[in-house]
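Note that one protein chain of the assembly has been removed; the remaining protein chains are unaltered in position.
As written, the chain order gives the labels A, B and C, with residue 1 at the start of each chain.
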Amino acid sequence: MAKFLPLAHAVAENLRDGDKVAFEGFTHLIPTAAAHEAIRQGFRNLTLIRMTPDLIYDQMVGMGMAKKLVFSYAGNPGVGLLRRVRDAVENGFPNALEIEEHSHAAMANAYEAGAAGLPCAVFRGYRGAELAKVNPNIKPITCPFTGEQLAAVPAVRPDVTFIHAQKANRRGDVLVEGIIGIQKEAVLAAKRAVVTVEEVVEDFDGLHPNLTILPRWTISAISIVPGGSHPSYAHGCYARDNAAYLEWDEIGADRDRFRAWMEENVMRAKPEDFAARVEGLRAGASLRSVA
Amino acid sequence: MAKFLPLAHAVAENLRDGDKVAFEGFTHLIPTAAAHEAIRQGFRNLTLIRMTPDLIYDQMVGMGMAKKLVFSYAGNPGVGLLRRVRDAVENGFPNALEIEEHSHAAMANAYEAGAAGLPCAVFRGYRGAELAKVNPNIKPITCPFTGEQLAAVPAVRPDVTFIHAQKANRRGDVLVEGIIGIQKEAVLAAKRAVVTVEEVVEDFDGLHPNLTILPRWTISAISIVPGGSHPSYAHGCYARDNAAYLEWDEIGADRDRFRAWMEENVMRAKPEDFAARVEGLRAGASLRSVA
Amino acid sequence: MTGFTPNEMMTIAASRALKNDDVCFVGIGAPSAACNVARLTHAPDITLIYESGTIGTAPDVLPLSIGDGELCDTAVTTVSVPEMFRYWLQGGRISIGFLGAAQLDKFGNINTTVIGDYAHPKTRLPGGGGAPEIATSSREIYITMAQSKRGMVEKIDFYTSFGHGEGGDHRKRLGIDTAGPTLLVTDLAIWKPDPETKEFTVVSLHPGATREMVQETCGWAVKFSPALEETPAPSELELATLRDLKARTDAAHKRDAAAAKRGSKDG
Partner (left out) sequence: MTGFTPNEMMTIAASRALKNDDVCFVGIGAPSAACNVARLTHAPDITLIYESGTIGTAPDVLPLSIGDGELCDTAVTTVSVPEMFRYWLQGGRISIGFLGAAQLDKFGNINTTVIGDYAHPKTRLPGGGGAPEIATSSREIYITMAQSKRGMVEKIDFYTSFGHGEGGDHRKRLGIDTAGPTLLVTDLAIWKPDPETKEFTVVSLHPGATREMVQETCGWAVKFSPALEETPAPSELELATLRDLKARTDAAHKRDAAAAKRGSKDG
């Protein structure tokens, strides 16, 4: 049952060294504030799971928190490569990083299977693709009616999932809107789930009955962190900070510059700092009105 | 690409003798007008597919149009049994009816697999249930990672699916809201799809981005039939005619009374008659406003 | 408080078994009434889920079907049917699956498929609907039904949904790790499975009910708990809540019926 907690408490209560953890968000609503809090608390030996590891996983890998990365696209979206992830994979810096690599279709299906309580996902995938040869977690499975050979991957079941959302109501139900990505599945597949939100509203009365809502009993903790997905965006609240993504390409490229940036912007910062970071981006928030 | 057609044309163009056809709707938005048009046009040898066959399949079976019924719950919802289906199964009247029976979970997964282009659906189901012994379309499949034995059923792929929805826009995109049931999957699983709608609006501007919308290129034909799901209901438009369901229990119980009712209310009726049937039910439409 | 019917007692006794933090998959009929009485009395935060996709619903009147508009109007969210069965039921989110039964045996196995032979049935019933997977994916199953020799039988004609099978560890032997039927509430008594054999055993008689009445309306030889209790009679609040709910429901359905008739005459 969702408890409203300060972010530091929510992270401390729900994340542990050695956990399999997903900080999910598909370009939109990336839970940056939660990831920065996890970095400040210095967790170790994490298995980081995400379809699209971007800046926050580059940061966590660069800070030596990860032993393994499960992913399908490790890039700086629209910009290029993730320099810290590259340094770990290519040079073992700051530590060797085991990788389990999938396609988007496989990861999406694996989260879906996790949410659905299944041990594996079955889909038509990886045909002719070499990942099936280097990843032992991709296996064939045969349709018992047609004989067609399909692909199977294990369900993704994180110990804990972190997401960012636009709104919670006072009871603790959470509303996600716009590009909803894989967040619902990531929460339902996990043992525990922590949600940072832009704001808390009295209730969701008057909203459309078919919106993407996570009932309060699917969530462990909610923290109110306005701006908490910067430099990503929150549909209807503030726009994506594309400049920050471009800038990261340079920051991440250099080990020392990376460390200095992290020290200043993460280690010495607080969840409350996120609100100011999006102040100038609020005018550029999506035009299409969201209830 | 969706064409706007009078219902008689839409049915004639898209349904054929011998087709596998789904008239879907889960209590809500049942496409009665489309079914009645199909009855008037006198199709034969149909395989009728539906999770919850109710009055309209009782009527089609009673009129001798069906050779097979694929279903998971053949009842008059909230009232009792389907008398015409019983007569066909128990007595072969007016003709013998082959049945393929599933659970709701299996049918929902089978439609989902059809929409997803898969040959079969895999789920955890039928454990200890006797249907798995009498239905050869339920087979075991083994998770290649855990060894758990799961259930597989063939995907449902209708030749044509009929649904009823609240709104189309002028371009032919269709909006379904409220209890959305299995309609999206039933349309996407089918080769052809016909939608009856309460009304056509200029566009869906200003509506929430995550609503259940079927793009115009997933639909073959749209017909405007206000009240077209009576005695079922259309969320936001008119309430369920519970009395008609109770009354059906008596009508369907008697072969002659059934025939007389069909003659008067279906064979000699028109799609335009549905509007009047819901006039008194509009005041009882759902309170919760839908955009 | 005096003057209540066995059916009222059944609904109220069933409602008492539900807790405020339960997530309950609600079958139509008696289960629906019990769940809503619980919500309107001691379990205001209970989550009621109907298989039509409505999650966290709080209807003001009892729905006639599992997909009435009222359920959606008052729900926290309404999802598609595949999502309902995949994420919410199969995903292990349901604490209590609440079922009725046409035929029930002493091990909580349920038949709602056929009377007679499957291929040539004497009576073709509606079928399982959601029940086969509700029975195995919910953490526990509660069953409620009025007693009759036709309904409570030594051997059911068809295993629509699996309870404790032949009893004992039969569920475990099939790899089913949920508890299965843990409670049966009838119009005469409260039953719980024996910890070893899993046979339903009467643990509490409703006020006015006797061992003989229970046996006379049950098709198997009934076992009674050595520590047999009497079910507390409905409280004023419970009875008033149930009766108000039924009265609102009847009034709503009559109003709708009148409106429908007026509509079609106008038409």
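The working rule: contacts are C-beta pairs under 8 Å (C-beta built on N, C-alpha and C of every residue); 3 or more make two chains touch, one makes a residue touch a chain.
Because the structure is a prediction, the values reported are computed rather than measured.
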- [ ] Sort by label and list the shown chains the missing chain touches.
- [x] A, B
Open item on the list: Can you say which of A:81, A:201, A:224 or A:253 touches the chain missing from this structure?
Closed with: A:81
Task: Among A:23, A:43, A:57 or A:123, the residue in touch with the chain that has been omitted - done: A:123
Open item on the list: Going by the contact rule already stated, which one of A:59, A:72, A:196 or A:218 would touch the omitted chain in the full complex?
Closed with: A:72
TODO: Against the chain that's been left off, what residues of chain A make contact? List them.
DONE: 26-28, 51-52, 71-75, 77-82, 85-86, 89-90, 101, 103-105, 108-109, 111-112, 123-131, 134, 148-149, 178-182, 184-185, 212, 231, 233, 235, 239-245, 273, 275-288
Open item on the list: Contact with the hidden chain only, please: which chain B residues?
Closed with: 1, 112, 115-118, 173, 184-185, 188, 204, 209-213, 215, 217-218
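Heads up, the rule we're going with is that only the chains that are shown with their structure count from here on.
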Task: Mutual neighbours - chains that touch chain B and chain C alike - done: A
Open item on the list: Counting only C-beta pairs in contact, which chains form the busiest pair?
Closed with: B-C
- [ ] Could you please state the distance in Å, as a whole number, between where the Cα atoms of chain A are centred and where those of chain C are centred?
- [x] 40
TODO: Mind pulling the residue numbers of chain A that touch at least two other chains?
DONE: 116-118, 209-212
Open item on the list: Multi-chain contacts only, two chains or more: what residues does chain C have there?
Closed with: 72-73, 78-79, 86, 90, 137
